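This report refers to the structure that appears directly beneath it.
Some chains omitted; the rest stay in position.
Per-chain numbering from 1; labels A, B and C assigned in written order.
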Amino acid sequence: MDKARLEAFSDGVFAIAITLLVLDLHVPEVGDGSLAHALWRQWPADASYVVSFVTIGIIWVNHHNVFRHLERCDRRLLFLNVFLLLTVAVIPYPTALISHYARTPNAPAAAVSYGAVMVVMALCFNAIWHYSIRAALLAPGGDPREVSGITRSFVPGPFLYLTGTLLAFVSADASLLVYAALAIFYVASSSLWGRRATA
Amino acid sequence: MDKARLEAFSDGVFAIAITLLVLDLHVPEVGDGSLAHALWRQWPADASYVVSFVTIGIIWVNHHNVFRHLERCDRRLLFLNVFLLLTVAVIPYPTALISHYARTPNAPAAAVSYGAVMVVMALCFNAIWHYSIRAALLAPGGDPREVSGITRSFVPGPFLYLTGTLLAFVSADASLLVYAALAIFYVASSSLWGRRATA
Amino acid sequence: MDKARLEAFSDGVFAIAITLLVLDLHVPEVGDGSLAHALWRQWPADASYVVSFVTIGIIWVNHHNVFRHLERCDRRLLFLNVFLLLTVAVIPYPTALISHYARTPNAPAAAVSYGAVMVVMALCFNAIWHYSIRAALLAPGGDPREVSGITRSFVPGPFLYLTGTLLAFVSADASLLVYAALAIFYVASSSLWGRRATA
């Protein structure tokens, strides 16, 4: 399997999933009421939109970071990648649940569903990376420190999102704040150190 | 026709069809009821989502497998490919029918419509492959065993999906299990033998 | 402007528009009624889906045919191409109108709206091609017979679709038959002569 076509297909899924998020923003029916007020009240939907958009953007950056180290891929990797894409493509759904049920008694279930998707997504990344190393798919001559740096950077993901998921049973708002904080932290830390790296 | 642009266009359709599946997952309206319970009850929709996602992923892998053997393409192949893409792009629709009508008296009709699409899809694959061989579109120097391996691997598809389709008249659940089993079997068998192949 | 990026962007729009057509197929609400019967009754929607899918496929083939003759592009061509893409991207809308209003007294208005989009689309193709020739954007060394063959092949498009559009005022069904016949004729004639051409 040509790596280029796998990347092109994955980029397509990323681009579509990130763009479909806008379908979760609904035109409010206000009748004679105030649209400005209705738009203001729907800030949880807007916030979920931004957090999910940036999160998919981050996943895309990580996906690129993994695949530029690969020299080739095999069928198993292909299917691991399909499962990763499945979790990415489904993100608009738990985002819609959060938009709809934030600040209601059902917010915890929505926050759990979002976190569960992110835990599986983070596990898929770890599986793809470890499989690539074990199956000798990495390009020879790669910087070993960079490779082990990626290995280390993927370890905390499932645990952090699991923490956010479990937190939802105590407080949905705390859980959502963790998801947002993870996205902000990643962008901020990448940007502080990212200038040196050619990314 | 440049093969690269045909592949890019096909990848686009695959990526979009696979990502649009998420639109079949609807935010349940639970009022004061339990969202967790409603999400739990909609497991048939979740299962159809996963099966259709993996199935489109498999079709994409097969599509790539066919086209990397081709050296060039002509107009007839182009239009055969458009008909294949038609069946792929329509998959979200019978998936939605199954999500909606699973476990109702109308489940058989939904299972038949899904199977019918898959039979036509599998026939299109056979047509594309046989036409490519007959019209001498294959790249010279290809491994004849690999070529005949693909020929053989495409034969059972229409029959297996036809079996699943006909089974729906006896039991919709059995039919859906066949569709899911076909996807699982393909991923499992590819993964067992796929490591050697560079896919 | 890099021709490759323009083609990639255009392919994206074609792939999405052709795949979005599936959103015009709605899951029928049958209650205790028969889903099989409801699916059967919605054949006009299925037929519109197939005709529009094949039509966008044909437009994509033509688009490729035009752009492989170009060596470079300028801003005016870019914007002419944006207008062409606008007409392609909007096709799912008149298709939905036809699906919804076929076999009702409002069918003529739906058929006119579809035809009007196709007339503008066909005019855009002529404009792009004539502008490319006049602005010397064609690759030098192209076969002049092929160039004038494309010029001639684009002339009838606007007239044929205009005929289909005007026919809608007499009979919506006749108009829709013309649209379907144009697609079938194009695929059939391309396939008969397309083998020699490398497309």
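Some points to look at:
FYI, a contact is a pair of C-beta atoms (placed from the backbone, for glycine too) under 8 Å apart; a residue touches a chain by one contact, two chains touch by 3 or more.
Because the structure is predicted, anything quoted here is derived from the model rather than measured.
Summary of assembly composition: all chains derive from one sequence, 3 are present in place, and the complete complex in the structure file consists of 4 copies.
The rule is simple: only the chains that are shown with their structure count from here on.
Chain copies chain B and chain C are related through a rotation whose angle, from the C-alpha fit, is 90° to the nearest 5. Every chain gets a centre from its CA atoms, and the centre nearest the mean of all protein CA atoms is that of B.
Between chain A and chain C the centroid-to-centroid distance comes to 36 Å (mean Cα coordinates, whole Å). Per-chain CA centroids place chain A at a distance of 26 Å from chain B. Listed for chain B are residues 8, 12, 15-16, 20, 23, each touching two or more other chains.
Per the touch definition, chain B reaches chain A in the complex via residues 7-8, 11-12, 14-16, 18-23, 25, 27, 30, 32, 34-36, 39, 49-50, 53-54, 57, 60-61, 64, 68, 187, 190-191, 193-199.
By the touch criterion given at the top, residues 1-2, 5, 8-9, 12-13, 15-17, 20, 23, 72-79, 82, 85-86, 89-90, 92-93, 96-97, 100-101, 105-106, 109-110, 112-113, 135 of chain A touch chain B in their complex.
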